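A single protein chain has been omitted; all remaining protein chains appear in their positions.
Let's turn to subunit A:
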Amino acid sequence: MSELPPRRSLKRWLVTTNHKDVGVMYLVTAMFFLLLGGIFALVFRAHLWEAGGTGLLSGSEFNQSVTSHGLIMVFWFLSPFATGFANYVVPLQIGADDLAFPRLNALSYWFYLFSGILFMLAFFQGGSFGGGWTMYAPLNVPTYTLAMEATAGSNMTIIALMMFVMSITFGTVNFMTTIHRMRAEGLGLWNMPLFTWSWLLTVWMMLFAFAALLAALLLLSIDRVFLTQYFATDQGSSLLWGHLFWFFGHPEVYIVFFPALGLMFETFQTFTGRRLVGRKWVIIAMVLVAVQSFLVWMHHMFLTTINLEIKTLYMATTIGISLPFDLMVFALIYTMVKGRVRFTTPFLFSLGALVLFILGGITGVFLGAVVLDYEFRGTYWVVAHFHYVMVSGVTALVGGLYYWWPKITGKMYHEFAGKVHFAAYFIGFNLLYFPMFLTWETPRRVFHYQAGDLIWHQLATVGAYFFGFSFLIMFGNFAWSLLYGPKAPDNPWKFSRTAEWAIPSPPPLDNWPGRPTYRSGKLEFVDDSAETATDGGEADDPAVATDGGTTVDDTETDDDDDPIIMTDGGTVINDEVTDKVTDQPVATDGGAVTDATIDADSADEAATTHEEAHIDHASIWPFMLGLSTFIMFAGLSGMTDVIIELFSTEMTNHLGQEAVSDQASVGRIADSGSIRPNYIAAFLGGLGLLLVSLFKLGTEDFTGPTMNIAERWPFEGIDTTKFGVWVFLASDVIVFGAAIGAYIFMRLWSGWETFHTIPSAAWPGLLNTYILLTSSFTVILALVMAERSNKKGVLATLGATIVLGLGFLGIKSWEWAEKFSHGDYWFSGIEYSMYYVTTGLHALHVIMGLLIGIFMLYRVYTIDAYLGDNRHLEYFGLYWHFVDIVWVILFPLFYLM
């Protein structure tokens, strides 16, 4: 077990895996990106001071500023800001010691930070991406980069975004597992605090939406680096990108807004001293929105050539999704009406957010109607509308910063300065965005507007600076608070009812004075150390209630407006009285495991050598993984012209002389010759470091949090890591689903029957199908052998799996080599691109599986791992079976149909 260095040392922040530390790092980094994105906005608002621009920015610089502003605010600020709160608060609200996979959590932070650095590096490569945050095809492929800026810089922007999405995927797997598997005893789903509820739904949406974006970005990156044709053709490329992007893009709106909504529920309850009206219905409404969010994406494509019937259908679903939101808005208003409001800073921000959200919502309904969209699309009406929605989310999150500031820092902020900040913020906000409604006919994405609109644009610019500078009050307030602020009590808000307020501010590293339980209907802390650890037994009776947790009963009557009388000490009340206490069997995940796992995607493993082992908080390898991936991706961004040089003759044959020389020359604008070896070195060096870090992470002795007694409905039967693997596989299903969907879409576009299929014969594919199916069988044999503790058997069967996997790759390479020898490359046409990329993506999964398999073989050989405890083999098996199933789908699609 490694000790965590003190907070004052830099090392602490590099090695920490503790959810509170990571949460703080997320918040600080997100604030940095808020400033960066804000500066871009201030620059182009200044450019807009005069119709036609003041000359501050060139056309291309304007495009880059607006694009960067959008990408930074949506991706690098909003989501991570909420993730920061979730990191800090969600484990506290559900009574967990930490997230399920602490190292994976640190990894997602480092991927976030390094992806942001990649994004900024693009500006030093001859210019970043300037095609708008929607990145519409085909402007996003290198052929048109000539018209925009250098290839390497734009590649970097896209790759940075891809790395960011990977970070989101890690976080999603982690939170999903944590919330579903690690709730304190007695904390059923209905009783979960509303912020945690909103975050749970957020990660559910993230899981599917971001996976679709990941697939889109993967294809786009391959288009950009290897010059495949996905988004370069005139045969449906533009619409394909539109569908992939908006399938992600619309749920993304709710992904960024839901945490803010959850926060508003929390603060409204706290500062009205009243339980949320219609709490159950609000939860149901949120679930509905989460589902419906995937059924409205085409309303972003009303002005494309999609047929009218489909557009009308999507108009109906769009109006439908506003209904659950109505319910939530009314619930908030009614809570206020029935409660006794205290106008503290966090509440003011929440209330402001509600007002802005109502305005943003109503103006959005106009856009949801196909006919009205002809008037509004591409105008400032849209800009004003989505800023009212998105920035109302920001408003609530800023309120959250004030709300949890005392808990996180242990210091109170200055209340009056906070209110001044709110006043400045609210005035600045409306001064900035409201004129955009008035001058709604101004087209967006250009800096020309009618002279008559000058006053509105100048007002908006003044508002932008006012709004921006209002944040200085906040930073000043927080600086004052850290230096001179009075010490915060455990619960400064009196009526907060969630568990984080029952422990000291700031909470100790291990969070709880004992094991938190809601078994009696209220929060108590139980001392389990006196008892022998149970394994598979029944939940024990709470033994000793520790002194820290004085608890107060919640009266359930609806008309109870009286403040609850507080006793001294840490007091907390469960949100609702749990009416039944479940005596569920303890899942057997506390057993002795001597070894950590290996899969990068489910890297963190609750491996305990002893029941009473303390959980670890420190590991350097998440940081190293982030760093090496960063170096590798930075190298990858400059590879386009390496590919062009390697295949220049073949490309000239396929794409025409002009296209190739264009692309080659564009590449050189950025790197003028000598830089290119650096790109190759960075790529290879990063890859090497990545493999070493993965190995080190896999062999590291690390103990994650284990909860022997927890509320897990409906997932009692699956152990924690396995649940994580399943969640990861679910997101991978979407990644492949999007790639396969792209194939079907493009093939339908060019005529299903007349489509030119690439494989020259079906038999290699058939042979590979048999090989993979056999390898799935040998994995199961390995599982059985491990159960019998038969070391030789495990070595033989696992070895056979690896040999079969290599055989699959061998046949695959032979097929590709055969194609190459006939002059058929991935850039030869869209049908070739799809064949090479889809099967290549699958082959990459096989390679990753083989790496894991070889690592496991090594572990069995050296330290007799998995013998008698085959769970890790089972996780590997799940992944391997998944890869097989994907092939079983790819084979008929590409070889037979």
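Going forward, contacts are C-beta pairs under 8 Å (C-beta built on N, C-alpha and C of every residue); 3 or more make two chains touch, one makes a residue touch a chain; residues count from 1.
Please note the rule applied: contacts and distances are computed from a predicted model.
Asks: Assign the chain not included in the display its UniProt protein name, restricting the answer to "Ribonuclease P protein component 1", "Cytochrome c oxidase subunit II", "DNA repair protein" or "DNA polymerase sliding clamp".
Replies: UniProt lists the chain left out of the view as "Cytochrome c oxidase subunit II".
Asks: Out of A:Gly37, A:Gly84 or A:Pro138, which touches the unshown chain?
Replies: With A:Gly37, A:Gly84 or A:Pro138 as choices, the missing chain is touched by A:Pro138.
Asks: Of A:Tyr334, A:Phe437, A:Phe777 or A:Tyr858, which one is in contact with the hidden chain?
Replies: That would be A:Tyr334, which touches the missing chain.
Asks: Which of A:Leu200, A:Leu276 or A:Met315 sits in contact with the chain that's absent?
Replies: Only one of A:Leu200, A:Leu276 or A:Met315 touches the chain omitted from view, namely A:Met315.
Asks: Touching the hidden chain in the complete assembly: which of A:Ile117, A:Ile284 or A:Leu303 does that?
Replies: Per the contact definition at the top, the residue touching the missing chain is A:Leu303.
Asks: Touching the missing chain, which residues of subunit A?
Replies: Subunit A touches the missing chain through residues 53, 58-60, 62-63, 67, 130-132, 136-139, 144, 147-149, 233-239, 301, 303-308, 311-312, 315, 319, 323, 326, 330, 333-334, 337, 362, 365, 369-375, 377-379, 441, 443-448.
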